[in-house]
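One structure, pasted below without further comment.
Every protein chain except one is present and positioned as in the full complex.
Letters A, B and C mark the chains in the order given here, with residues in each chain numbered from 1 onward.
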Amino acid sequence: MAKWGMVIDLDKCTACQACVVACQAENNVPISNPETAKAGRSIHWLEMIPFVDDEYPHVRMRLLPRPCMHCENPPCIKVCPVGATQISSEGIVGQINARCIGCRYCTTACPYTVKYFNWFKPEWPKGMERYLNPDVTVRYNGVVEKCTFCHHRLQKARDLAQYEHRELGPDDYIPACVQTCPAEAMYFGDLGNPKSTVSILSQSKRAFLLMEDLGTHPKVIYLSEGV
Amino acid sequence: MDLKKAFEHDEKTLLKPILESNRNYYITVCLLSLVVAWGFFAYFHQLRNGLGVTGLNRPVYWGFYITNFVFFIGISHAGTLISAILRIAQAEWRRAITRSAEVITVMVIFFGVASILMDLGRPDRIMNIIKFGRFESPLLWDVTSITIYLTASTVYLFLPLIPDIALMRDKANKRKWLYTVLALGWTGTPRQFHRLETAISVMAILVIPVAVSVHTVVSFVFAMTIQPMWHSAIFGPYFVVGAIYSGIAALIIAMALIRWVYHLEDYLKDIHFNNLGTLLFVMTLLWSYFTFSEYLTTFYGAEPSHMQVFWAKFNGEFRFEFWGMILCCLVIPGIFLSNRKLRTIKGCVFASAAITIGMWLERFIIVVPTLANPRLPYDRGVYHPSWVELSLLAGCFAFFILLYVLFTKFFPIVSIWEIQEGRKHAVAEVAGRVRSYLPDAYNIKNDVDVETKTFTNAETFIGNT
Amino acid sequence: MTRRSVPAMICCAFLSAMAISLFCISSVQAIEQPIQYNHYKHTQKLEIECVMCHQGVKDGVRATLPSVEICMGCHSEPQTNSPEEEKIRKFASKNEEIPWKRLFEVPNHVFFSHRRHVSVAGLDCTKCHGDMAFRKTPPSKAPMKISMNACLSCHRKLHAKTDCVSCHR
Partner (left out) sequence: MKKDILRRDFIKILSGTTTFGLAYRYGLFPHLISGPVRDALALENDDISLRPPEEKWETSICQQCQGGCGILVRVYGDRAVKIDGNPLHPINRGRLCARGQSGLQYLYDPDRIKGPMAREGARGEGKWKPISWDQALAELGDKLKTLRNQGKSHALAMLTGPQRGLAKNVSDRFMEAYGSPNLIRNQSDRPSGKTPAFHLMQGSDAGITYDIEDTNYILSFNSGLLEDHWSSVQLSRAYGKFRRGNKDERGKLVHIEPRLSVTGAKADQWVPINPGTEGVLAMGIASVIIIERRYDEEFIDERTLGFEDWTDEKGASHPGFKTLVIQEYPLEKVAKVTGVPRDMIMSLAREFVHHQPGVAIGNDGEWIGNQGIYNRMAIHALNGLVGNIQKKGGILSNARLPEIPLPPFSPDPVSAKGRSMPRIDGAGRSRYSLVQDAPENLAEQILKKQPYPIEILLIHGANPVYESPEPDRLVSALNQIPTVVSFSSSMDETTRYADIILPDSIYLEKWQLDTSYTLKGNPLVSVAKPVVAPTYDTRDTSEILIALAGVMGKPVSSAFPSAKSEDLVKASLHPLHASASGEAFGAQLEELWTKLLEQSGWKVRSQEPFDKFLADVQERGGWWDPVYYPWEWERALSTPSGKFEFYSLTARKYFSDLKGMDKDLALQKIPSPVGMDKLDAACLPLADPGVSKENDTLYNLELNPYVIPILSGLNQTNQPWLQDISGFHVYQEWHTWVEVNPETADKIGIQNGDWVWVESPKGKIKAQTRLFKGAMPDVINLPVGLGHASGGRWTTGIGENVLKILLAEKEPFSGKVHFQRSRARLTKTNA
């Protein structure tokens, strides 16, 4: 069974945020406006987070693209009272928004703050709804949503592969952010397969996990900057 | 003979609020209803437009509603728990106050539950909790334990009500059908009394662990996560203590109001307030001890993510709430309740009012700062409640008071039969009990067995001493 | 009426009120098709395969309802003197599609692939669609209800994936 995971090489990343927009375009994420942004209600499944350290002139700024970590031991699924968020046998932490009751317990339990809530009914101005991705649902008002590793792509890819009676190839299933990354800093694949690129990279001495001490076992692995 | 007169006096005084209503009552009800209606309007608005009408945001996903939830569930410990403890401890001064305490419990749990419903993004899918409930989630533990608590408390409120309802059925002229139904055919035979007393004692014992579990489980909602300053083993007892603390305070306020409005000075006496005030002071110390332990461990451990929350409370954006809480829950009660001279009715009520506010702030200070300071850096962990949340807070309080007022208009708020029973039996019983505590040597010895006989011999017994 | 029946009456009132409101919420209207199509005749008598008209069942993610073009493949010339048949040509002459109404529908948040179930897993149409093929007139509601429980029980039986995200999106 595959264990899907992602590796982000911060040494290559240029913080261009193409991944951020690609994710929003792929996943029908509601668009924000000055009001929602001001209220802190914009939704970015994938977000670029700045860490600013030390004082001028020795300031260091680290820029970290942060998708859902797809923890092996996710704090969010334990607390859901209705099982609307679950981890699949392939390690994808999904959000079944048709079942979600909107209690926002998972959003508060997630140490990475990767879960988002639809405070209003997502709406698109007339004409703009045309770009919505037919493979992804538009979420309702009052439910939680999050990064899904674009698992609809997996559903489609696997469907096609099975129909064509072949194995799922390593490039068949790749999330939108990884596909677009201009610096080729993001990798995606099967962490369970020791020969996959992500497995090899995750063994790198530069590899680190975000808040590893929490014991959530993230499947998003960062490679630090520097030699 | 005197006893009979006293009984008549009890019935007359205590039934008066039900039988007669003055203008102030109607004005109060109208005003409260207006606030409640406004609250309903606010909720309707939220239901139509979604939770966006609140001041909640990311990362402060929980705000007033969850604060209210914890607060109301805390208040609910007033009644059932205190009355059960007092009953089991056979504290005789309980007789006048148990009813008003138990009513608080039952009424306020509804608002606790309602707060959760208000907080849901999809209240229409509430049945999913039953259909797809996962017992791994602390929220489901809450649902279970609150349901049990509500049932138990209702039964516990209802059982001691039965004789009084029967009295109403026989004495009052209005709503006879209601009292008839609710009296469940009570005629006041010794057999019935015996059964009732047994049932009440069983419930009193049962309800204590349930009450403790309820607030422990409420604390687990927070403590089971790994969020800074939530993930704490002390949270269970801390919440229980806080709950009892705020519960007693609420009870004192309610009693004072009842006493004042219905002129029941004769029934709710200084001694009641003094006793409750002393109990409250004990709780003040206990609560302070827990608060101290909680914050000291965080401070001493000095984990960065915890300290971020810690400082946000101590001298950051939540400093007013935090020091307000210390003032209301530690300083004011500490001054007013520790000192016998200040522990008057007014003093107790003032301290209780402070504690009620302080405990609400404590709940707020637990819920919001942790969310506003997540582990990953965000700039906008600010939370300003919107008019909807404020209206719903006001609506909840008004609705609670309204229901309470209405209750006093339907049922005697001081248990008549228990007072009467007190007049009839308790004095003798206490005397017997006290005697049984004393060393047997040199004790006055009767031929008859103390425990069965004292009831009838009460007056002579007192005369002898 | 006795005293005892009062609570019972109140309960009755409450329950019936609930029933009415539930009915209001979930009332489903009977579906009427534009043409009184006879499945039985086509599939059993003429032995036409389902796939002939419902294209995409075997090779597409979605199955389809037949377009007027497909019907006209046979019915461009009258086969019988049924007035229903005439309707097809009417639609065709107006260059309109036949406004078939869907009976079976998976919700938008479900990813369901026909080819995966029919071609890969080799399931029979009746598994989900019931006795559709034997209907002589169009049913007013789906002969089998498609529910998640039905999906899941079959998936469990056949040891297919039961991860939420395998179907939900």
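Simple rule for what comes next: a contact is a pair of C-beta atoms (placed from the backbone, for glycine too) under 8 Å apart; a residue touches a chain by one contact, two chains touch by 3 or more.
These numbers come from a predicted model, not from an experiment.
Of the listed positions A:Arg62, A:Lys78 or A:His217, the one in contact with the omitted chain in the full complex is A:Arg62. Checked against the full complex, the one of B:Arg122, B:Arg259 or B:Arg343 touching the unshown chain is B:Arg122.
Of the options A:Ala2, A:Ala15 or A:Ala157, the residue whose C-beta touches the omitted chain is A:Ala15.
Of the options A:Ala2, A:Leu132 or A:Met211, the residue whose C-beta touches the omitted chain is A:Leu132. For chain C, the residues in touch with the chain missing from this view are 1, 6, 9-10, 12-14, 16-18, 20-25, 27, 55-56, 60-62, 64-65, 67, 97, 100-102, 107-109.
Of the residues in chain A, those that touch the hidden partner chain are 9, 11-18, 20-22, 24-26, 31-34, 37-38, 42, 44, 47-48, 50, 52, 54-57, 59-63, 98, 121-134, 137-138, 140-142, 176, 179-185, 225-227.
Operating definition for what follows: only the chains that are shown with their structure count from here on.
Annotation: 36 Å between the Cα-based centres of chain A and chain C. Inter-chain spacing, taken between the CA centroids of chain A and chain B, is 45 Å. Centre-to-centre, using mean CA coordinates, chain B is 55 Å away from chain C. Touching two or more other chains at once is no residue of chain C. Residue numbers of chain A whose C-beta contacts span two or more other chains: 83. For chain A in complex with chain C, the touching residues are 83, 86, 88-90, 92, 94, 96-98, 135-137, 148, 151-152, 154-156, 159, 162-163.
Of all residues in chain B, only 49-52, 56-62, 116, 119-123, 125-126, 128-129, 131-134, 136-140, 143, 221, 224-227, 371, 374-378, 380-382 touch chain A in the complex they form. Those residues of chain A that touch chain B in the shared complex are 39-41, 49-52, 66, 75, 78-84, 99-105, 107-109, 111-113, 116-121, 140-144, 211, 214.
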